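With one protein chain removed, the remaining protein chains of the complex are shown where they sit.
Here is chain A:
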């Protein structure tokens, strides 16, 4: 009875140990990716500094009002561990802006416009006006959003920034996402370690019990 329990706890311990090793391996992989991405970001930033000037990419350019564009959400995973995931706020707004900008650029009416329209077309014109009025009412709320935009940090460094600075930004965006994944893994590693410790203690207690039981049998 005691021996089978001991075997069970040993198997559980082995399973946990393998899980722990897998998590560590994954953590190492992600760490390597993060390090290379950060290096890439610095390299792009240095290139931007080279083309813009030494003092043009520094802490002095930070805006006086800074709003976060990324938030981290924490949630409990199925395994019971804590998970971190990032959410970028600007993405939805930017995509919304893209849609309106495409609509604005295109001609409002198709075909050649006639300046002196005959009276027959007055009704059609009214219908068109109504339609455009509806369009305008749709556009207004988006314009209101535009009045208070969350400024892209890229604009702190100028309007026409070099491509390398944009590359640096995209590298660091990836790093931010990866750092949330690494934070999740780190928490998982620490939790598994704690579970392993507890399981090991349980196994030691079981071992002592079984050895004591065996000694009793021998003495009898």
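Operating definition for what follows: contacts are C-beta pairs under 8 Å (C-beta built on N, C-alpha and C of every residue); 3 or more make two chains touch, one makes a residue touch a chain; residues count from 1.
Assume contacts and distances are computed from a predicted model.
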Listed names "NADH-ubiquinone oxidoreductase chain 4", "Ubiquitin thioesterase", "AP complex subunit beta" or "V-type proton ATPase subunit F", matching UniProt entry of the absent chain: "V-type proton ATPase subunit F"
In chain A, positions touching the absent partner: 20, 24, 27-28, 31, 34-35, 38-39, 41-42, 45, 57-59, 62, 64-74, 82, 84, 86-88, 90, 153-154, 165, 168-169, 171-173, 175-176, 179-180, 182-183, 186-187, 189-190, 193, 196-197, 200
